[in-house]
Each structure stands twice: as C-alpha cells, then as structure tokens.
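Below is one structure. I have some questions about it.
Shown here: the complex without one of its protein chains, the others still in place.
So, chain A:
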Amino acid sequence: MEDDAPVIYGLEFQARALSAQTAETDAIRFLVGTQSLKFDNQIHIIDFDDENNIINKNVLLHQAGEIWHIGASPADKAVLTTCYNKTCDSRVVSCAAVWRMPSDWETGSHESPDDTAHNPQTLELLCHLNDSAHGNAACVLWEPMGDGKRVISLADNHALLWDLQESSTQAVVSNTATLEGKGQLKFTSGKWSPHHNCSQLATANDTAIRGWDLRTMSQIYCIENAHGQLVRDLDFNPNRQYYLASCGDDCKVKFWDVRNIQEPVKSLEEHSHWVWSVRYNHSHDQLVLTASSDSRLILSNMVSISSEPFGHLVDDEELSEGEDNHQDDKGKEPLKDSVVSTYEEHEDSVYAAEWSSADPWLFASLSYDGRLVINRVPRALKYRILL
C-alpha cells in the first residue's frame, strides 16, 4: 500500500519554533514561529486537512521579536507562549510571554486567504514572563495535561514556576530553582514530566541532564555527561514514567531509565549531525521522532523499550487473513528496534519536529529555511501496531 506523499509548506522566513496545538484534538494543527531580524515575525497556524491532503494557513503577527520557542497551552487552544529575542540599545535580550490568538483568526482566514499575508492580525499579549533578575529565557513549558494555569520558564540558570492568574493576564513566580555550579551555567532545554502528578521537571544544561522535584524545587537526579556534547532536547515517555529520551550534539539519541542513570538503556546513532529534537509519539511510545541538522528526520521504532515491548499479541490466523502477503511476512518477524523511515524532504537543518495532538500517526518537521513538512507513519507499521 502506497504511503501518502509528504505535504510540504514553505514559510517566507527562517524558522525554528514549532508546536502542535496541544489543546486541539480534532483538527490537525501546528504552530510555527518565524525568525527574522528585519521584518515582523509571524506565527503560522498550519491546519492540515487529512482527507484532502491540503494545508490551510493563518498568519498572526508576533511583533515583539524573532521566535525561538513556542508552546501551546494544553487547556486553551487560543493561548500560547513564545520565547523571543528582541534588540534594544544594541543588546539582544531573550524574553518570554503568554499570548492569546485573536478570537476571529479562523474566520478571517477563510474569507480572504490572500489578505492574511498582507494584513495579518496580531497576537494579543496576555502577560510577560519576564523577571529582570533572571536572564534570558530559553523555553517555556506548560504543565502537561494541566488546566493551563502553570508554566515553567527556563532562563539562564533558573527554572521559574509561574502561576497564571486572572485568565492568564497576570503571571506570578511561585517558585524558583537555581542551577548552581562553576562557570556560566545555562539551561538549554527542558521538559515537564507528565508523570508523578506533574511534579517533575527535567532540564538540560551543557552535557548534563537534571531532574527536579517541583514541590521542593530541588534536584532529584543528575546525569552528568549524558551526551558527549551539548544536550539539545529531552522528552518523557508518555507511558513509562521513568523513561526519558535525550539527544545532542554527539549525533546520538539516548534513552534513559532515570532510576539507573549510570548507563543509557539504549543509544541510537543514526544521524550524521547534531540531533536537535526528540519526540515520543503520544500514544505509541515505541515511535520516536528525531530531527537533526543533517537535514534529516528519522522515525525509529523502539520496541524493546516501549510500554508494549512485545507489540500487540497477534496470532497467525489473524495475520494470514488480513492484508497481503507482504504484510504477512513483516508481521512474523520478531519485532526489533529499527529505523522505520528517514525523511529527506528538508534541505536545511531540521530544528524541530512534533507529533500532531489530534492524529497520532501524523507529524510535522520544520527546517531552518522555513520548510514545514507533514508526514505520516508508514501504513504498514501503523497496521502492525494497531492490529
């Protein structure tokens, strides 16, 4: 069975920031933030029409500065956070803010799609997440599956836990954690664990991965030298609470059991350059997506460390009835960790990849030259996982 061809969407600007619209569970929708020093930056809302393989876009202006990170509220479709750079007094500073999309962005786009490029609507600022005492923001994390009231921002060597109040128009720092140590320590990225009642946070700085308990804001574990080089990204296994994936400049993707941090459970080295992003599929945690500056996106099937290590128990009878011979052969092979597919649609470094929040078999990737590619998990694999 032929897999659907990837759908490509080009942005006019360079872009690094990509997020699925987490609160949206019906439509396949991604948010992309652009990076331009010269022009007003935009947030592209990409709607993917699965039936017709068509992309619809809406553009919202983000005039505050170039977007380095974007995060969608898990509770309110219209609310999102960005980390952005702005230049003032010939200094570049990174800030973070909570925004609301204008309520009528959707209707507007439908009426006059051509207009949007010329006269886009602007994001409505809800509040800044800035604390002048705590340096440059690297990213903002929403509380997973929360009510959209709590975010964490990582700024230099601080992790700030904010409470959003009054419909998110006010942000108050409720707790902070500070990374102490020699030299100029800086968080590069982080992830809020969906497990343990959302009381844990994992952060990356330089080559180390640290876990934090948000109740006490204290460090609970630290994987020194998790990667040979800088750690670029982290993700929690949505189904196995102690499992964590990380990626970095040593071209590797590593899977950790945080109860035993001496050695990674598994280590992949498929990319030929730095790996910038690693994402577990939200439903089927054997599917792992990695994006790298070798311009490739790789989908791996990590069966051995997934929550379904043996796959679905499929008996031969069922298999021989269903599908064609080709599938039959595949089904009988023992499931092994493998690269499912390598996607080469990008021409430049791919800095971000995300699974759709609505369709678990669909994901988007964004390369620096502004190309967004939407791909699906190969059907053969999909059916093998499902059946």
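Following the convention adopted for this analysis, contacts are C-beta pairs under 8 Å (C-beta built on N, C-alpha and C of every residue); 3 or more make two chains touch, one makes a residue touch a chain; residues count from 1.
FYI, contacts and distances are computed from a predicted model.
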- One chain of this complex is not shown here; going by its UniProt record, which of these names is it: "Proteasome subunit beta", "Transcription factor bHLH49", "MAK16 protein" or "Vacuolar protein sorting-associated protein 51 homolog"? "Vacuolar protein sorting-associated protein 51 homolog"
- Query: For the full complex, which residue in A:E143, A:D294 or A:D359 touches the chain that was left out?
  - Reply: A:D294
- Item | Identified contact with the non-displayed chain, of A:T25, A:Q63, A:N225 or A:S283 | A:N225
- Message: Out of A:D49, A:D104, A:D147 or A:E344, which residue would touch the omitted chain in the full complex?
- Response: A:E344
- Message: Looking at the full complex, which residue from A:N85, A:S153 or A:S168 touches the chain that isn't shown here?
- Response: A:N85
- Task: Please pick, from A:E143, A:D233 or A:D250, the residue that touches the omitted chain in the full complex.
- Result: A:D250
- Note on the structure: chain A residues touching the chain left out here are 12-14, 36-39, 85, 87, 90-92, 225, 227-229, 250-251, 271-274, 293-295, 344, 347-349, 368-370
